[in-house]
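Sharing a structure, written as structure tokens. Questions coming.
Left out: one protein chain. Kept in place: all the others.
Residue numbering begins at 1 within each chain, and the chains themselves are lettered A and B in the order written.
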Amino acid sequence: MIARRVLIFALALLAVGCTGEQAALNPAGAQAGRITSLWWLICWTCVVVYVLTIGAIVIGVVRKRRRADEPDAPAPPTTRPDPAREHRARIIVAAAVGVTVVILFVFMFSDFTAGRALASLAGDKSALTIKITGHQWWWEARYEDSTTSNTFTTANEIHIPVGRTIEFQLESADVIHSFWVPRLHGKKDMIPGHSTRTYLKADKPGVYYGQCAEFCGHQHANMRLVIIAQPHEEFESWRTAQIRPAGEPPFDNLKRGRDVFLKNSCVMCHTIRGTTAGGRLGPDLTHVGSRKLLASNIIPNKPGHLAGWILDPQKIKPGVRMPQNALDPHDLRALLEFLESLK
Amino acid sequence: MLRLSACLLILASVTLVASCKREERTFRVEPPYVSGVEKISVTNLFAGGAPATQPATSNEYEENAYALTEGKRLYGFMNCNGCHANGGGGMGPALMDDKWIYGDQPGQVFASIIQGRPNGMPSFATKLPDHQAWQLAAYVRSMSGLVKSDAAPGRSDHMQSRKAENSTEPESPKQSRPPQ
Partner (left out) sequence: MSSDAPNLAAAARQVHDVDPTTPAPTAEQVRSLQQLEAVWRKPRGLVGFLTTTNHKDIGLRFVYTAFVFFFLAGLLALAIRVQLAVPNNTLLGPDLYNQFFTTHGSAMMFLFAVPVMEGMAIYLVPLMVGTRNTCFPRLMSYGYWVYLMGGITLFIALALNFGPDMGWFSYTPLAGPDYSPGKRVDFWSQMVTLVEIGSMSGAIATITTILKCRAPGMALNRIPLFVWAALVAAFMILFAMPAVTICSTLLSMDRLSHVSTHFFNHAEGGDHLLWQHLFWFFGHPDVYIIFLPATGFISAIIPTFARRKIFGYTPLVLSMIAIGFIGFGVWVHHMFVTPIPELGQGMFTASSLLITIPTGVQIFCWTATLWLGRPWLKSPLLFVLGFFGVFIMGGLTGVMIASVAVDTQAHDTFFVVAHLHYVLIGGMIFPLLGAILYWFPKWTGKMPGETLAKWSLALLFIGTNLTFYPLHHLGMGGMPRRIYTYLPETGWQPLNMLATLGAFTMGIGFLIFVINLWLSSRRGAPAGPNPWHAGTLEWATTSPPSTYNFANPPTCEGRDPVWDNSPDAAIVTNLDTDKREVLCTTTLDAQPHHRYEMSGDSWWPLVVAIATTVIFVAGFGFTPSWILPGCAILAIGLGAWFWVSAYRSLAVHHPEMPRDPRKD
């Protein structure tokens, strides 16, 4: 019974790579799926090779090892080996090398085929283009549209329609970052001076987590990313909402919150479309109230967390660019209400 | 062996003294305090003798490489280059020369940032927490070579429009008048 429990626990532990919410081997898109099947082909072949090689070595050692009761001094070395056995060994070694070469060729061609399959999304004319800019330590997402007024910018939480090819144009504003959502696709580096692209497609609706994969400084660990894949209609309604600028606040308290935002340091870095705030140094907050998580997806978007983040971001993410802010409690409450109202 | 380790120890302590301020990285500051910025004078001319409070003549961020680089980043973030360009000046006065209209002392530079000055320099009092204003003030002085070159920022990853701050020869500050 206990043994069974231990076994189940161990299996649960080892399943981390295959079942987790951020696991590369738990694919939810065509690209990640293709990589996963290549992965298992190579992985199982390697397991077999490992078992055979280690088995051969262990048998070789154990079979003719010197027993404990033999005298201490070793036998004189064989300097004139038996030619027949040598010949046999030569054939076996050559055969093993031959098998290795064949396996490597199989790996190489399956990798090339997988590479072609992964690249095949690139020509898709109906792709949705999203420009991602990596910043220390958050993600800016700009949804491109042929109608300029339908272009909008958001951050950290990226919504995509299910089943449609997404073209991500990748750039960096400062140091090298790497765009990675394991359940959808492998990663792609964002190197200053080199703009690049990656294409992916989500097969089913869901919330897919990812994070920056190239070391980028103090808060590399907390530069997280969420992709929310939605059915077409849901995505379109989200998009329509995002395009709208923030309206005039209906209540006095919200107006006060807006004024707090505009009069304090917030306005220097953040944009809220529909107000005079147009800073481009931090995430666009026009619809911050609609996001599920804050601070590059590491704390929930609840008033308490938001207050803690505004007052002392350096405690939550030491080194982050946002400074500590000393706000009057009433001002803070108004600011929180205002920000949470930006749905 | 003993002598060798003694030498190493001395070398290490010398480096320690020289480097401890340069390399500290303090992310979190105590809650902002009242800076007394309104008492900082920007001139040496006073009716009835000098005031009781003198502007701060030192800024510990000037010895700290991290704070100086943060100051440089804030210089861009706060759009200082909109008026002062990369130090050569434009709408606003040049910052990399030896002329100082409202004083060259760290406390005076800080006051200019926080209070704003006539002819277009806005006040950053509510827009910039004090410690960031001090970082910015430290950087502004590094633009004319007034901080040590081992702490001053190096060249930036942009098109170059000026010598890197750590390569700038120190200017000797002079009092100047506002443009007529």
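We take it that a residue touches a chain if its C-beta (ideal position, glycine included) is under 8 Å from a C-beta of that chain, and two chains touch if they have at least 3 such contacts.
Bear in mind the structure is a predicted one, so any value in this text is a computation, not a measurement.
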Considering the complete complex, identify which of A:131, A:185 or A:321 is in touch with the unshown chain. A:185
If you put the missing chain back, which residues of subunit A would it touch? 13-18, 20-25, 32, 34-35, 38-39, 42-43, 46, 49-50, 53-54, 56-57, 60-61, 63-66, 73-79, 81, 85-86, 89-90, 92-93, 96-97, 100-101, 104, 107-108, 110-112, 114-115, 118-119, 174-176, 178, 180, 182, 185-189, 191-194, 196, 209-222, 224, 298, 318-319
Positions on subunit B where the hidden chain makes contact: 1, 3-4, 8, 11-12, 15-16, 19-20, 22-25, 27, 65-66, 68-69, 149-160, 163-164, 166-167
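Heads up, the rule we're going with is that only the chains that are shown with their structure count from here on.
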Residues of subunit A defined as touching subunit B within the complex: 192, 218, 263-265, 267-269, 281, 312, 314-315, 318-321, 323-326
Along subunit B, where are the residues that touch subunit A in the complex? 25, 27-29, 31-32, 73, 77-78, 126-129, 131-132, 157
